[in-house]
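Heads up, one of the protein chains got dropped from this complex, but the rest are sitting where they should.
Going by the order they are written in, the chains are A and B; count residues from 1 in each one.
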Amino acid sequence: MVAVKETIDAARALEGERYKHGFVTDLEQEFAPIGLTEETVRFISAKKEEPQWMLDWRLEAFQRWKTMEEPTWALVHYPPIDYQAARYYAAPKSGAKYESLDDVDPEILETYKKLGIPLREQETLLGVAGAPRVAVDAVFDSVSVLTTFKKELAEAGVIFCSMSEAVREHPELVRKYLGSVVPPTDNFFATLNSGVFSDGSFVYVPPGVRCPMELSTYFRMNAENSGQFERTLIIADKGAYVSYLEGCTAPMRDENQLHAAVVELVALEDAEIKYSTVQNWWPGDSDGKGGIYNFVTKRGDCRGARSKISWTQVETGSAITWKYPSCILRGDDSSGEFYSIAVTNGRQQADTGTKMIHLGKNTRSRVISKGISAGRSSNAYRGLVSAHAKASGARNFTQCDSLLIGDRCAAHTIPYVETRNATAQFEHEATTTKVSGDQLFYLRSRGIPEEQAVALLVNGFVREVLQKLPMEFAVEAQKLLEVSLEGSVG
Amino acid sequence: MLDIANLQVAVADKEIIKGVTLSVPAGEVHAIMGPNGSGKSTLAYALAGRDGYAVTGGTATLDGADILALTPEERAAKGLFLSFQYPVEIPGLSTLAFLKASLNAQRVARGEGEMPAMELLKLMRAKAEALKISDEMLKRPLNVGFSGGEKKRFEALQMAVLAPRFAILDETDSGLDIDALKLVAENVNALRGPDRGMLVITHYQRLLDYIKPDRVHVLAQGRIVASGGPELALELEREGYDKYLRAA
Partner (left out) sequence: MSFAAELPTRRVEAWKYSDLRAALGDAPHVLREGRDIIERLAPGTQSMDIPAGEARLFVERMDDDAYLDARAFEWRVAEGATLTRVVVQTGAATALSTARVTLASGAKLRQFVLAEGGKLARIETHVALEGEGAEVELNGIYMAARGRHADLTSVITHAVPNGVTRQLIKGVARKGGRGVFQGKILVERGAQKTNARQYHHGLLLEDGAEIYAKPELLIHADDVQCAHGNTAGGLDESALFYLRSRGVPESQARSLLIEAFLAEAIPQDLPEALREELLGRVRAWLESSS
């Protein structure tokens, strides 16, 4: 349990400090020139020693992106982004990828240690027998620096590596699945990502294999003026199972940094993918200065019959969140789930939710969303549930609750329902409430300090979703909630 | 009267009733007892003709006529009545309008013609009074916001108004307190008569203290594994279903 404990300790250490991950690691880095042109795309591709087909794919996306307009329908407001003012590639200078921990720049290891990421698999291995173990892919700015547990995973037939490596080592899988869930033309940010994506994780679980451990990626944005455009692709072949965790942090900086990732999940017949995110990007300061723009496209395709994809997210960071992890329920009897906790405080703005697209017969989906708004923030749930004419017997249940803390914040609920099948049954319920003065007073009269009382009430409010997280993350997420809401009362 | 022979019923391709044979003559009340999951409600739904309860073998006749080929409403017009374990709530449809629609549809199907509105109202009020159901409750939407006990009283009211030839009572005692149970049982007993048969489905013997059966059958894992007089129910109450589960 060392790894777990380390994570817990790291989470504990968050107490007392608003954002502990806001340090900058000083190391020599290699950058792409500032700006975005075809040359930038070629530069990134060349740095990654990509084959021609990958470069062509990127260039086509980039050409397309130049003709697209940034979406404006979300309930978020920010000054126009100058896409020519950012860097689209940043990497530690000492080399792209390490074979073992000993080769990794100690500064990077130190960074991840501060973040509480269990890179030291040796330590993990010393843990209690049978304790959950986590294989980690660590992405530092634009590149993956280390993937742990590769050998053990390879024995099970599981491929877990960086996207760059997958493009080189497993081109047949990448060409078959990349862009098959989120096409390069999908939306403004996904198309941008398709042109300039830097790194990310690649997972392939072969037929019938239950991945022997949790897989995890930790994303870290370090470099100044840089964007992060990771691309993750997870394929669970027939009857396979994988649980994947994603964590994110970034240093405190005064300017806004853009994060436009794409995550694609493919579940074939009887396969199951569980994808959990704890997103703790730098949210900006209390006046709304700085922070990450998190414009992410995440989508899973339940391509095979009886397949299942489950998204769980805890969103506490970012200045602006624009994110809708979705499920395309294509296979008959497939099912999709979305469990979300989104916390906004200070001047944060979030427009997040999910799309459940029912195409196959007897498809099921379940959406539980808990939004918490505090400070002067704005928190919107936007969700779509749709039934195709052929989606006989489709079922959805959506429960969407908002909690307001203070009278300067906003909570919005916008559930779209689109149905063309008479045997589909969709049901949406939503409530908006505030932290009740009576409850607070009751707890305080029993000697519980106000902030702790709020934390207790918030924990009760989100319990249903927290329970969906793998144990290691649940503890961290709970701490994160407390930290995120510090200073929200009084 | 109701004759079931080797009846087999599947739900979602899974066989639940695996060959039930049972005859309830006119004038008799039979009880079917059995543990949860033994197929009691499946048998009731299959006899009433619910979609998704596929009869895969055997026969069921009422007064010698096959009922399995009939739609649910045709079975009702023939005089078959099912008191639901979980009566359905229908917002916007008043109990009065509902009873009027069902009684008249049955009468028309039997060639008796619709009952004049005033006569119908008088009939309903009289039956409602016996069940302590107020006029105000009759005007409320069907079963909406009713307690478990109220719903069962309304099932008993429908039975009294529709005066079926044969009634199946599915777990009528569930959700009833003792006073409501007595009241419902009194009204059911009032309907007993030489021309009418009843099948009372229950998990517990308690209901049978108030509605005394002529025969008791034990249903376990889709089959009738024992039949006997009222004393069988008492034995089950004492000894439980274990021995029958093992036998099945």
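Heads up, the rule we're going with is that a contact is a pair of C-beta atoms (placed from the backbone, for glycine too) under 8 Å apart; a residue touches a chain by one contact, two chains touch by 3 or more.
None of these values were measured; they are calculated from a predicted model.
Peer 1: Counting contacts across the entire complex, name the shown chains the missing chain touches.
Peer 2: A, B
Peer 1: Which of A:P51, A:P207, A:G406 or A:P470 sits in contact with the chain that's absent?
Peer 2: Counting the whole complex, the residue in contact with the absent chain is A:G406.
Peer 1: Pick out the residues on chain A that sit against the missing chain.
Peer 2: Listed in rising order, the touching residues are 73, 75, 389, 392, 402, 404-434.
Peer 1: What does the interface between chain B and the hidden chain look like in terms of residue numbers?
Peer 2: Residues 48-51, 71-73, 75-77, 81-82, 84, 87-93, 97-98, 101-103, 105-106, 109, 141, 158, 162 of chain B touch the chain that is not shown.
In this text, only the chains that are shown with their structure count from here on.
Peer 1: Roughly how far is chain A from chain B, going centre to centre by Cα mean, in whole Å?
Peer 2: Chain centres of chain A and chain B, defined by C-alpha means, are spaced 54 Å apart.
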